[in-house]
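All remarks here apply to the structure that follows.
Every protein chain but one is kept in place in this view of the complex.
Let's turn to subunit A:
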Amino acid sequence: MKHEELDEALDSFGDALASATRVTPGNALRPEDIAVDGVKPSEEVAQYALTLGDDALILAQRMSHWISRAPELEEDVALGNIALDVLGHARSFLTYAGLAWDKTEDDLAYWREEEEFTSLWIVEQPNGHFGVTIIRQLIVSIFQNLLYKQLTESKDETLAAISAKAVKEADYHRDHAIQWTIRLGQGTEESAAKMRHALEILWPYVDEMFRDEEVHQNLEGIAVLPSTLRSAWEEEITAVLDAAGLEIPSTGQAMAYGRRGEHSEHLGYLLAEMQVLARKHPGASW
């Protein structure tokens, strides 16, 4: 069907629809624009963009599960917003990466196997209770905020443009996580205990975020070496935990190598759910 015909059909909905306009957050720099205007990235840049896209995609998938399950309606909206933003980042990075291999964002999201995903273990960790999700958000959003801020200065213009938009949103995500960490850390005995527990179960996946891997090499001025973000991250998260009356737990660190495609036991289930419908209908468009 031609566009004109579709418009005509949709117009038959009447005046009620004429005024309907809405720009969803995450759509300002649309993946479609990247696909059309983007310069094809080199293999190295594409691999790097893939790691950024995978982190965001898996996190968005986790966060989206909260919608309709949050502790209060305002949080259904807030967590939904965050999930939507992060999914937007994923779509942009994946679209860009895919240009190197003539693949779409959907080819990459739905048709890769678990061992081809390069996401960090922290993002695939289950939502748990609200406090676990908040601590995961605290750890990841401070990290992503620092990362995207640096990437706005990347010599790769597309990465810089995606990050320029992402950093503003990640800033809000960080704020949201900080406020809840303080509120729950200082709220009741019960909430403080739950937050301490959340820190204990998630802290083992911190080291992995800052490990420089092969994918980060040979991209000077383009990629950010994760190790260079660690001190700023530690300073910031320590200040937040201080304000919340919480402490960095003395847990060990997991041998986590998500960047190499080695994942925890959680990712398989997440992907099975995410990919099931698309894979049932190979070649279909939606």
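Simple rule for what comes next: a contact is a pair of C-beta atoms (placed from the backbone, for glycine too) under 8 Å apart; a residue touches a chain by one contact, two chains touch by 3 or more; residues count from 1.
Operating definition for what follows: contacts and distances are computed from a predicted model.
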Per UniProt, the name of the complex member that is left out, chosen from "Phenylacetate-CoA oxygenase subunit PaaA", "ABC transmembrane type-1 domain-containing protein", "Peptide ABC transporter substrate-binding protein" or "Twin-arginine translocation pathway signal protein": "Phenylacetate-CoA oxygenase subunit PaaA"
Absent-chain contact - pick from A:His65, A:Lys103, A:Lys168 or A:Arg211: A:His65
Candidate in contact with the missing chain, chosen from A:Asn81, A:Gln125, A:Ser141 or A:Ser154: A:Asn81
Interface with the undisplayed chain - residues on subunit A: 1, 6, 9-10, 12-14, 16-17, 19-22, 24, 26-27, 31, 57, 61, 64-65, 67-77, 80-81, 83-84, 87-88, 90-91, 94, 105-106, 109-110, 129-131, 182-184, 186-188, 190-191, 194, 273-274, 276-278, 281, 283-286
